[in-house]
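Here the structure comes first, spelled out in structure tokens, and everything after it is commentary.
Below, a portion of the complex is reproduced, with chain positions unchanged.
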């Protein structure tokens, strides 16, 4: 188990990231993911920069849909922590029970057909190559 | 390489699925995936039933977003055929270049943080357990 | 692309493995997998020892079923070479078209339900823990 770095014991560099997480999310809560990777400050700084930009910068995919995509990947990889934290985040952003059910169905179906495509060694259609 | 079953040589059971794919998609084109799994008709019937229901039945996630989720899973699994076919399908449904770029960024970021969560053996926060 | 080591240019250590592969399989053909890993003789010796023992030693799972299990894993991992070579091996051992179709269906279904179990964060039933 990795030591979780609390704000009180953190270096200034780590505190600055924690402060930005709080400001960006408009919530005092820092979840364990950040407290764990804070053990290696360059990873904390870099990972937060990437996650903040990818998940919150303006774009064509709305914030809730970004969370759904995140969950679909995490479910495919079987990352328990990520499934739990991003499911919670998606609920905060408005994911309904029905939407979660549909998301699970899509992710499960894609995992099924991915293997059929592998196993049957299906050549890519010419028209999909452009 | 799996033999691809063309409409002309297909059994009535297989033709019925091909007809429904054409009607549902409003397109004459049957892509190789279906022609390949048609070698085992029960798989063709069952897989089409699942894919049709999951990808086209009314729901809270719109058809384009369903394709994006499908692509995110296929990219995570490295399924070349599925990436090519669902990227083509998403473009038909309106995916812009910017949207594809954002999608790739989200899928890539989730794959990155999934491994950080694994490696740091991060305990799930109590508040994510409910 | 890895250089493929042919019998004629191989060291005695590598030739001994090739000879044993031929004797065990009762076939002159050495497939590319062995010719590639022969670039690192200790890997060739060790991998053949493991594969030979696991796939051909007497046991409760018959040789054809062992190939089916091998294919199911390779399909899940998306290993193109392994799918092609073990599907060929399974056909030699008697895999019918119907059996291949059933195998694909089982592997695809397991990949689907694996993700539902992940996503719904389902607790293991007490009775499955013993």
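First chain written, first letter: the chains are A, B and C, and each begins at residue 1.
The rule is short, and it goes like this: a contact is a pair of C-beta atoms (placed from the backbone, for glycine too) under 8 Å apart; a residue touches a chain by one contact, two chains touch by 3 or more.
It should be emphasised that the depicted structure is a prediction, and the values quoted were computed from it without experimental measurement.
Novice: Assuming the 3 chains shown are copies of one sequence, what number of copies does the full assembly in this structure comprise?
Specialist: Taking the entire complex into account, the copy number is 6.
In the analysis below, only the chains that are shown with their structure count from here on.
Novice: Could you say which chain's mean Cα position falls nearest to the mean Cα position of the entire protein shown?
Specialist: The most central chain, going by mean C-alpha position, is B.
Novice: How would you label the chain B and chain C contact, same or different, if same means the shared numbers make up over half of all numbers there?
Specialist: The interface is built from different residue numbers on each side, given that under half of them are used by both copies.
Novice: Using mean CA coordinates as chain centres, what's the chain A-chain C distance in Å?
Specialist: Computed value for the inter-centroid distance: 34 Å.
Novice: How many Å are there between the centre of chain A and the centre of chain B, using C-alpha atoms for each centre?
Specialist: About 20 Å separates the centre of chain A from that of chain B.
Novice: List the centre-to-centre spacing of chain B and chain C in whole Å, with centres computed as mean CA coordinates.
Specialist: Inter-chain centre distance comes to 27 Å.
Novice: Among the residues of chain B, which ones contact at least 2 other chains?
Specialist: In chain B, the residues touching two or more other chains are 37, 39, 43, 47, 77, 79.
Novice: Over in the complex, which chain B residues touch chain A? Could you list them?
Specialist: Where chain B meets chain A, its residues are 1-2, 29, 31-33, 36-37, 39, 43, 47, 50-51, 54-55, 59-61, 65-66, 68-70, 72-74, 76-77, 79-82, 84-85, 87-88, 96, 98-99, 102-103, 105-107, 109-114, 116-118, 120-125, 127-129.
Novice: In the complex formed with chain C, which residues of chain A make contact?
Specialist: Going by the criterion above, the answer is residues 71, 75-76, 78, 80, 83-84, 103-104, 107-109, 111-116, 118-121.
Novice: Provide the residue numbers of chain C that touch chain B in the complex, in ascending order.
Specialist: Touch residues, chain C against chain B: 78, 97-98, 100-102, 104-105, 108.
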